[in-house]
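Coming up: chain A.
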Amino acid sequence: TDPSPGASGELRKVRVAALPISETAALWGGIKAGIFREQGLDVEVVPAQGGAQAIPALINGDIDFAIGQPFGPFRADLQNLGVVIIGNYASSYADGDDINAVVASPKSGITRPSQLAGRKVSVNSLGAAGDVTIMAAVEKDGGDPAKVKFVEVAFPDAPAQLAAGNIDAAWVTEPFITQLRKRGDVLVVAPYQATVPGLATLTTITSSKLKDSDAALVADFSSAMKKTLTWAKDPANEKDLRQAIKDNLELPEAVADSVRLPAFGWELDRAGLEQLATLAQKYRVLDRRPDFDRLIQQQ
Partner candidate 1 sequence: MPDGSPLLRVEHLRKVYASGRGEVEAIGDLSFTMDPGELLCIVGPSGCGKTTLLKCLAGLLRPTSGLVEMEGSPVTGPSPAMAVVFQEYGRSLYPWLTVRGNVELPLRHKKLSRAERARLVTDALDAVGLPQSARSHPWQLSGGMQQRVAIARAIAYQPDVLIMDEPFAAVDAQTRADLEDLVRELHLTRGISTVFVTHDIDESVYLGQRVLVLSNSPTRVQEDLVIDLPGERDQLTTRALPRFTELRTHVYEQIQRAKRGPAAAPQPAP
Partner candidate 2 sequence: MRKILLGAVGLLGFLVVWQLIPALGLVDPHYLPYATDVFGRLAEEVRDLAFWRRVRLTMTSWAIGLTVATLAAVALGTVVGLVPFLRRATHTTVEFLRPVPSVALIPLAVLMFGLQMRAALVIIVYAAFWQVFVQVIYGVADVDTVARDTARSFGLTRAERLRYLVLPTALPYLMTGLRLGAAVALILAVTAEMVIGNPGLGRMIELSRSAGDAVGLYGLVVVTGILGLLVNVVFRFVERRSLAWHQSVLADEAAR
């Protein structure tokens, strides 16, 4: 799409909610690289903690776009809140080391997904992609998915709880996977890769109201996002990306340099998302299926 008339004139203010995690580096980097300015947009990143806060703000018009896990919009769609996914943001890897994984303490003796049955496994948020894919992985490996005891433990707290023996295994993201493996904990399974390879971890969403009332803005933002994500995928820009993490997250240098980044990309994998919803329904995490035709409107 062409840049809107504002390209040379005034910039349009856009507020985007994003989690303060290393994945957001692409957005920060893109802004710094001037990709959004070229599109006539002046982006402010609002660090919302997950969809619970971002979606109300989206509906109320305080923010224009949000980047979040797909389960947020799933749930919102089930409640007819008027949310649309306009593009992907980041996905897990279909092969190789994934960006999230279930890690078990060596004491627990767990090495395979099926052994998770009957054990205490932590996820950061119950009733979302984590436990759904883990259950799927357990079942696939021949275990009884209903027997896994999930508890909610935030990613950063998981290593300590694992060490203390309060949980047997934990579903964590980077940098905790690396940290745990280094100390001798066992990587059991990367549940996304094992069940829906390449599953989207973060998507870009907006309200259907904004999409209908200001299609131009949505289009401008989409094209800027697309360019940004392409920019982020380019290995040549990795240094800038890591710099963005350091600037915005105050992570220790070493961690920022080593943290594994997801696969960035704008094109949605609708089939993967639908599969996730099917699994969620199967394990009674969702009682209905979101209306994908309404929810997913790839820009």
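How were these picked? Simply put, all candidates are chains of the complex that A comes from, given by their letters.
Criterion: contacts are C-beta pairs under 8 Å (C-beta built on N, C-alpha and C of every residue); 3 or more make two chains touch, one makes a residue touch a chain; residues count from 1.
Bear in mind the structure is a predicted one, so any value in this text is a computation, not a measurement.
*Asks:* With chain A shown on its own, which candidate in 1 or 2 touches it within the complex?
*Replies:* It is 2 that touches chain A.
*Asks:* So in the complex, the part of chain A that touches candidate 2 is made up of which residues?
*Replies:* 15, 17, 20-21, 46-49, 52-54, 56-57, 59-63, 154-157, 159-160, 163, 175-176, 179, 249-252, 255
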